[in-house]
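Of the protein chains in this complex, one is absent; all others appear in place.
Order of writing sets the chain letters: A, B and C. Residues in each chain are counted from 1.
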Amino acid sequence: MAELLSLEEAVDRLVHDGDTVALEGFTHLIPVAAGQEIIRQRRRDLTLVRMTPDIVYDQLIGAGCARKLVFSWGGNPGVGSLHRFRDAVQHDWPVPLEIEEHSHAGMANRYVAGASGLPFAVLRGYTGTDLPAQTATIKPITCPFTGEQLTAVPALNPDVSIVHAQRADRSGNVQMWGITGVQKEAVLAAKRSLVTVEEIVDELEPRPGAVVLPAWVVTAVAEVPGGAKPSYAAGYYERDNAAYQAWDEVGRDREEFTKWLNELTGVTA
Amino acid sequence: MAELLSLEEAVDRLVHDGDTVALEGFTHLIPVAAGQEIIRQRRRDLTLVRMTPDIVYDQLIGAGCARKLVFSWGGNPGVGSLHRFRDAVQHDWPVPLEIEEHSHAGMANRYVAGASGLPFAVLRGYTGTDLPAQTATIKPITCPFTGEQLTAVPALNPDVSIVHAQRADRSGNVQMWGITGVQKEAVLAAKRSLVTVEEIVDELEPRPGAVVLPAWVVTAVAEVPGGAKPSYAAGYYERDNAAYQAWDEVGRDREEFTKWLNELTGVTA
Amino acid sequence: MSAQYSADEMMSVAAARALGDGTSCFVGIGLPSKAANLARRAHAPNLTLIYESGCLGAKPSRLPLSIGDGELADTADAVISVPEVFNYWLQPGRIDVGFLGAAQLDKFGNINTTVIGSDYHDPKVRLPGAGGAPEIAASCGEVFIVLRQNPRAFVEKVDFVTSFGHGTGKGDRARLGLPGRGPTLVVTDLGLLRPDPETSELTLTELHTGVDLDRAIAATGWKLKVSDDLATTPAPTAQELTLLRDLEKASA
Partner (left out) sequence: MSAQYSADEMMSVAAARALGDGTSCFVGIGLPSKAANLARRAHAPNLTLIYESGCLGAKPSRLPLSIGDGELADTADAVISVPEVFNYWLQPGRIDVGFLGAAQLDKFGNINTTVIGSDYHDPKVRLPGAGGAPEIAASCGEVFIVLRQNPRAFVEKVDFVTSFGHGTGKGDRARLGLPGRGPTLVVTDLGLLRPDPETSELTLTELHTGVDLDRAIAATGWKLKVSDDLATTPAPTAQELTLLRDLEKASA
């Protein structure tokens, strides 16, 4: 049964140095507040996993929390590049960042395998591309019925997965709707999970398109209104596009970024 | 784009002798009327596929439409055995019935592979059971990352899949809700598909738990109110449990069954 | 508590008692469903019921007529597709207890629901088949089996292994890499059987109140072993009987 915790306590208890951590969200419901709490608590040596690392991953990488990134598309959606990500890959700043690079189809299937208790997934993927030569976690597999060759990718089973949802009830049952990406799979694939929510309510009224995560597969729920900003939470608030654009300026420059980081973590320079 | 057809025309055009046909429904929304139309049109040599063949499959088998059944659980749910199925397997009446037997997990994954354009699916299944010795479509497969041995099953790609849904709009977009079983997978796995619906409406209002099949993956839609009776259609009518019980009497006896069949097909004995 | 009750009522009550509160249970239809719903009303209000039709956390107000009863969907925490229930929920070992019936059961807890007779292609009786049982038996934390005890059902060796119990004895599950502990309890109309800790052979550990040991032995198709400290199942309480009968009445 999910425990209702503060964000601070949840991150303290669930996320440890060296963990493999997935904060998922597909432009919608991105667990930004949880990511920034990980920065505040100065976690180190994390293997960060996400299909679409965006500005909160840029922040985690720039803050030196990560030693490795497993991903399929890293960018500031609708704006441009992730400058902290590029700086870490190209110049090891502030620490070297190992990367394990996949396609969306591969990453999605890796979460599916993880959620399904299987060691690998099969897809038609990567054929003819240069990705398999760089990524050890892409291998051929042969169909035992037709002899056809396909691609296998290993399961993702993060130590912790963190997602943001619209609501939870007091027992910790979680409800999210709109674009829900791979959030269900990320939670089910993980050893531990944290869901930040816009609000905790008495009862989860059924809604069209809603995905429900029962309390017994969630480790902790934290009420964090606005916890997905500057991304959006359908039914609660819109995407703050200006913030995405503004991040381009902050992320572009180490000094600007360091100022931002000191402000976030309460350090006076 | 789905064509709107009468049930008679749809079955005439879509279901041919010798086809592999899946009529899916997991106790809810069973396409009974479509199955009985197949009997009326005297299709022969069908390979029938279904996870849970129940009384409409008993009727199809008793009527001699099928040469093979691919399935995982054949029974009259909540009542008992399928007597026509047993008679065909045990005594070749009215024609021999070949069987290909799986578990639910295997069948569900076979549909998933079919819907996914993959030749096979991987699961943890059948281990230690006597099923693999009887069923050629169960094979071992080794994880290329861990070396672990798992089970592979081949994709199901029926020539036609038939399901029943609550509603469609005039463009042929289909909406169903409640227990939706493997209906989406069955339709997406098939070369052709027919959806019978309770009603055709101007607009599909979003509903909690609804599954939508866009018109462009459905071949034909036929409006058949009550087309799932005696099973139920959530929001339209309840299961007619007495009819399930009554079938036990009819199906138990070849003569009784033949009377029932003659009545269905309009033959006067 | 000297209320009158039937052997079937005793069986349902004993099966219900085995389900602990706060656990999750993958429920087969028929006797398992009745017992699980009784448990939820009696002592286990936080028992999570999972039906293979895709209903997670169903809280039916009456006994479902089938595993796809609309009542299950209407009262569930979530309704998911059938592939999802097997792949995301059963297979990874998320479910504590698998609750199964059987047509034939052997002394190592292997289940047959496929064919009676030695020839699969020319069976004496063709049974419904596997359904979800093989993977429920493999992947749940443990398996409870409920069925009426008689020599045709309780056999030395099942004609067909539809769902693997303990194979030919202790260690077989581990050798096959099966994640769950397999059958840990068989509830019948006469008593309870549990696998012997040394051999995994099903052994009578409890007799229901008023049942004679000889009757249990006679109702078993193999030479039934009896636990040294054979216990007696307490009779159903008045409350248990009332709840069970109300449940059956609401489902008539």
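Assume contacts are C-beta pairs under 8 Å (C-beta built on N, C-alpha and C of every residue); 3 or more make two chains touch, one makes a residue touch a chain.
In this text the structure is predicted, and so the values were computed from the model without any measurement.
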| item | value |
| --- | --- |
| Interface partners of the hidden chain - shown chains only, full complex considered | A, B |
| Hidden-chain contact residue, picked from the options A:108, A:141, A:160 or A:194 | A:108 |
| Per the touch definition above, residue among A:78, A:140 or A:206 touching the missing chain | A:78 |
| Absent-chain contact - pick from B:97, B:188 or B:228 | B:188 |
| Residue, one of B:95, B:200, B:217 or B:264, that touches the chain absent here | B:217 |
| Positions on chain B where the hidden chain makes contact | 1, 112, 115-118, 173, 184-185, 188, 211-214, 216-217 |
| Absent chain, residues of chain A that touch it | 26-28, 51-52, 71-75, 77-78, 81-82, 85-86, 89-90, 101-105, 108-109, 111-112, 123-131, 134, 148-149, 178-182, 184-185, 209, 232, 234, 238-239, 241 |
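Operating definition for what follows: only the chains that are shown with their structure count from here on.
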| item | value |
| --- | --- |
| Remaining touching clusters (ignoring chain C, no chains moved) | one piece |
| Computed distance of Cα centres, chain B from chain A, in Å | 39 |
| Mean-CA-position distance for chain C and chain B (Å) | 28 |
| Interface hub residues of chain B, defined as touching at least two other chains | 123-124, 148, 209 |
| Residues of chain C engaged with two or more neighbouring chains | 87, 91, 139 |
